[in-house]
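As you look at this complex, bear in mind that one protein chain is not there, while each of the others sits in place.
The first chain written gets the first letter, and so on, giving A and B; residue counts start at 1 in each chain.
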Amino acid sequence: MHIPDGLLDTPVCLATGAVSLVAVGYSVHRLKDSLADRTVPMTGMVAALIFAGQMINFPVATGTSGHLVGGVLAARLLGPWAGCLALTLVLLVQKFLFNDGGLLALGPNILHMAVIGSLGGYAIQSAIARLGGDTIRWRLIGVVLASWLTVMAAALVCSLEFAISHVANPDFHFGRFLALMMLFHSLIGIGESLITGGITRHVALRRPELLFTPPPKPSRPWRRTVVGGLVAALVVAVLLTPLASSAPDGLEVAVMQTTLPKIDTSTGSLFAGYDKLLPGPGWETWSVVLSGLVGSLAVFGIALLLGRPLEQQPGRSARGSSD
Amino acid sequence: MTSAVAIDIRQLSFAYSDGRNVLDDISFHVEPGERIALMGPSGAGKSTLLLHLNALLPDPPRPDTPDLPANVLIDGLAATPGNASRIRRRVGLLFQNPEDQLFGSTVGRDVAFGPLNLGLDAADVQARVDQALTDVGLDSFAHRDTVRLSLGERKRACLAGVLACHPGCLALDEPFANLDPQGRRRLTDILARFDGTLVLATHDLQVVSELADRILILDNGQLCADEPIDTILGNDQLLRQHGLVA
Partner (left out) sequence: MIDSTAYRIPDASPASFLKLAASLSVVLLTCSLSWDAWPIAGTLLAVTLAGLALADMPWQTLARRLALFLPVISLVALSIPLSQGFTPSWMQVAATIVGRGVISFLAGLWLIRVLPFDQLLVTLRALRLPAVVVASLAMMYRYLFVLWEEIARLKTARRARSLGHANTITQWMAGVALVGTLVIRSLDRGDRIHRAMLARGWDGHIRS
């Protein structure tokens, strides 16, 4: 997920950078509401923690291993604003200390991991947790689901960024690219769910008060509906977008219509033969739907499994939450 | 230099939310300039008591209402949230683990943290940093990275950071732990030169005999003894009873 420079077009990097700047800037602004004196030590420490945690190997096959991204984890520990800032700090240090990730690519990287990953991750997990009364168990369920969803959402956004970078290229099959991205990231998302869920469970069993509890606010039921609606919309987007258009090529057409009159879809693709195996929408659609279904099932399973030993108790107040 | 402070602890009781580390009805008085040692087995409540001297406990703090009797008074000032900054200016607290306290990037910047928070101007901050580093024997360490210090150097750097605030009282939590004999000697000499009130939580009997006038023994959250140093050091049975000698 650490995009290097050169992959995305410069205008795309600058545009996403601008969005990231606004989002992170807003997070910093909102941090002034909370305990101002805790921000520096806790954000700095969690940023260091996430950085270190990202280096732990979770072997997948011989030679490859998965890693924690940590957006949802940071949000679960610090809340949305500090979580977003923490991930931003991680990316900055990775770039400016270890040359990991691009300079222009900081824009999209921060968007994917800090904004979508942490801010978005907090919104999703807290919405889900509140469905179950914000008990420890439901917080864990929220964390697991949010981990997968944010990975998928970031992959979706990244695919769009990539598509825009290559929109001038007549041979670009967005559907195919999207399918591969979603398939691949569905697996990565499962990994993130397992890892983040496992870590959260580990902490919840020992020190549940360390999981961030937002200060009580006047209840605004419409807000819950809005957030719930957004989450639902996100799920729909992630799973059903390819089906919404009549075929993956429909997406390509939509993208290319402004630039070219004719689209040649018969370039020697690696997967051309699959069209014959699965009737109806092309293999791309099936792979995305499959990745969505398998991902969702796996993630629900993980959530239930990890949540089992936790007592059905209301979330205890975190330290400092009374301030 | 802030003048030495008096400490009053009146019927102080405290328990953590999970029931840990209770303090049970502790009362004692420390005269300005007096040097007391707080001794007792691990888990007795010494660290907890020291945190109260800086209004860092209870956390979250109790509401600042005038009708609640104050259990901790520093120079007559109640250790309440409203008085927190004034309390912390009078009592300099040195924590057990120097790694937690030395958070600046260089020694100089870390020592300057306190004076800067006091609102002093650049020249005064500089003067205090220089003086504090000299006092602890780290004159040339101002530009050294805090990551690359030995344990003894770290402890002295932390002490410099506290001394730079010119407190009237030094409260130290196990400062001699894990120090080699040379480090212990150095630290003892520095503390001997400090002319404010001294509250020293330690296991180290030898150091206590050099630095303290009076010993308070804390065991299981209760104050078991409060006597002049000679009385306690001569009482082998008492020392053994509270795990101060093997």
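The definition used in the following text is that a contact is a pair of C-beta atoms (placed from the backbone, for glycine too) under 8 Å apart; a residue touches a chain by one contact, two chains touch by 3 or more.
Remember, predicted model here, so these are calculated numbers, not experimental data.
Engineer: Who touches the missing chain here, A:Y122, A:W138 or A:F177?
Structural biologist: With A:Y122, A:W138 or A:F177 as choices, the missing chain is touched by A:F177.
Engineer: Among B:I7, B:V111, B:L159 or B:L223, single out the residue that touches the unshown chain.
Structural biologist: Looking across B:I7, B:V111, B:L159 or B:L223, the contact with the absent chain belongs to B:V111.
Engineer: Which chain B residues would touch the chain omitted from the figure, given the whole complex?
Structural biologist: 51, 54, 56, 84-85, 88-89, 92-93, 95, 97, 99-101, 103-106, 108-109, 111-114, 116-119, 122, 125-126, 129-130, 133-134, 139-140, 142-143, 146-147, 161-162, 165
Engineer: Take the complete complex as the reference. Which residues in chain A touch the chain that isn't displayed?
Structural biologist: 4-7, 9-10, 13, 28, 31, 35-49, 51-53, 55-60, 68, 73, 77, 85, 88-89, 92-93, 95-99, 102-104, 166, 169, 171-173, 176-177, 179-180, 194-195, 198-199, 201-203, 206-207, 210, 267-270, 319
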